[in-house]
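Only one protein chain is missing; all other protein chains are in place.
The block that comes next holds chain A.
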Amino acid sequence: MSKLFTFEKPLGMRDTLPFLYNVKKRVRQAMAQELEQWGYEFIETPTLEYYETVGTASAIADHQLFKLLDQQGHTLVLRPDMTAPIARLAASRLYQHGNPLRLAYHANVFRAQQREGGRPAEFEQIGVECIGDGTVTADAEVIRLMIAALENVGLERFAVAVGHIGYVNALFVDVLGNEERANVLRRFLYEKNYVGYRHHVKSLPLSSIDQQRLLKLLELRGGTEALARARELVQTEEGKKAVEELEELWHALKLFGVTETIKIDLPLVSHMSYYTGILFEVYADGVGFPLGNGGRYDELLEKFSCKAPATGFGIRLDRLIEALPEAAADNEIECIVFSQERFAEAIQLAEEQRKKGKKVVLQHIAGIGDIDAYSKRYNITYLLGRAGKEN
């Protein structure tokens, strides 16, 4: 490796300068306020977790994990998401009496990037986990809450695509007979390769009716009419149950008044094995990547020896900020530049102004390198020379 420049940071790591810091703070607060108003309680978990437990349970692929060793030789990971640590915490301590638990978080997560090394490898996520409630109303609540939180931040044009992995699995197993073949097709959907999916379906020794059923899955996009078409493609109990859940979800979201933003998207497979039911992704105008995603993960808590259904969402703060209209710099800072003889007066003035809620810097004139450059940065009040004289 070539010699590092002194200003260099590890690949994908970024500094947050004051302007961005303020924007992030404002967006985080607006999101958090909404989450709290729905009764979700914020928690923090450690940055480091054991690879064997949280690392392997996480939805994030192994090659994206930052790993290190502790002094005892255990492999640790920098948390790649917040869902797995929260599942660990809920399973071991908080989830009791089978009653639902509503938790929220905002935290930096770490994911090593494979290509274009400058993409963020550490970024902040904000989201919720609703643990212990297996009803569709819980799915509807987290989707509604995600929309409410995004609206509270001021996001205008966005859409939520909603799928159901149980539906996809039921259709595949019904037509193809076994899980292994279903897995091949599921991978095509996960890779968003619809051309490959169609080629593969056409190469399978199936009746033309069954081929059509598999091909029609790709067209199950839209509103309630897509659900009606979805119902026609499945015959098994599992398949029908999945459609019923989606209908129930649609009904609940209608009561919440947010179906405008929702797009049914049954071929949506956002992970190969993690989600177990309803799942979703959220997109906004002006950003090429999803802002966040979520869904039902009823099998995760089992990995921490506690069986419980769960659902939640996570939003990437960096992408959300990119989607928002550019924020004006609203960070006015006052500055009192004083000379030694008026120090006491400066202290008093600063305290008065701070009490009024202003941000005030107290700066000795002798500490300033270039007063012209300095005065471009702050609104300066000068307390110089003999006391009693302005400026």
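Operating definition for what follows: a contact is a pair of C-beta atoms (placed from the backbone, for glycine too) under 8 Å apart; a residue touches a chain by one contact, two chains touch by 3 or more; residues count from 1.
The rule is simple: contacts and distances are computed from a predicted model.
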item: Identity of the absent chain, which is to be given by its UniProt protein name, from "Molybdopterin dehydrogenase", "Phosphoenolpyruvate-protein phosphotransferase", "ATP phosphoribosyltransferase" or "Anti-anti-sigma factor"; value: "ATP phosphoribosyltransferase"
item: Given A:Arg187, A:His200, A:Arg221 or A:Lys254, the one touching the chain that is not displayed; value: A:Arg221
item: From A:Glu260, A:Asp285, A:Glu302 or A:Glu352, residue that would touch the chain that is not displayed; value: A:Asp285
item: Omitted-chain contact residue, chosen from A:Gln37, A:Ser92, A:Asn193 or A:Ser273; value: A:Asn193
item: In chain A, positions touching the absent partner; value: 157, 159, 161, 192-196, 198-199, 221-222, 263, 265, 281, 283-285, 287-290
